[in-house]
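This is the structure, below, for whatever I ask next.
Removed from the display is one protein chain of the complex; every other protein chain stays in position.
This part shows subunit A:
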Amino acid sequence: MESNSRRGFMGKAFGAVAAVGAVGSLVAMKSSWDPLPSVKAAGFTTLDMSTYEENELITEKWRGKPIFVLKKTAAMVASQTDAQKERDVVVDGMHFMLAIGLCTHLGCIPAYKGEKDGFLCACHGGQFDWAGAVTKVPPPRGFDIPPFKIDGNKLVLGEAGPEYTKMKETGITL
């Protein structure tokens, strides 16, 4: 009886030690798979917004992802609904569509078919208008907008400025 309780105690003590070790190693394993500091540090891109042509879609690269930049024409700006206006990034009086160019469904890059047809994702048939909102499912929401900060006529991607924070708070982007 006495030896049984001694064995039971040793079993529990071993179990406790092993559990601490297991949790510790899980923490280490989780961290080992986190993005490396160098990957995170490379996550900033600066764009000169004065170089873009109107209604010409330019794909920039930020964190390996395609970033759509579309300078809107005066006609496009005039025809915008309120919801579309809220998605605009205004730099130095110029209206831009700025978006991560990945379909919010499963991450393919939709192709720009011009002002009328917007963006078409060939993979699963999703469509977006030129403001970046969904016009045909399966995508669950409009294009995500990357964190940006306006700095004169430059745009810093990867840093959250007040305009971006406001978009996030109002639920325009995730």
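By definition in this document, a residue touches a chain if its C-beta (ideal position, glycine included) is under 8 Å from a C-beta of that chain, and two chains touch if they have at least 3 such contacts; residues count from 1.
Everything below uses one rule, namely that contacts and distances are computed from a predicted model.
S.K.: Of the candidate names "Putative alpha-E superfamily protein", "Molybdenum transport system permease", "Lipid-transfer protein" or "Ubiquinol cytochrome c oxidoreductase, cytochrome b subunit", which one corresponds to the UniProt protein name of the undepicted chain?
M.R.: Spelling it out: the chain absent from the display is recorded in UniProt as "Ubiquinol cytochrome c oxidoreductase, cytochrome b subunit".
S.K.: Considering the complete complex, identify which of A:75, A:90 or A:106 is in touch with the unshown chain.
M.R.: Answering carefully, the residue with contact to the hidden chain is A:106.
S.K.: Spell out the interface residues on subunit A facing the chain that's missing from view.
M.R.: Within subunit A, the residues that touch the unshown chain are 30, 33-36, 39, 43, 59, 61, 63-66, 102, 105-109, 122-125, 137-140, 174.
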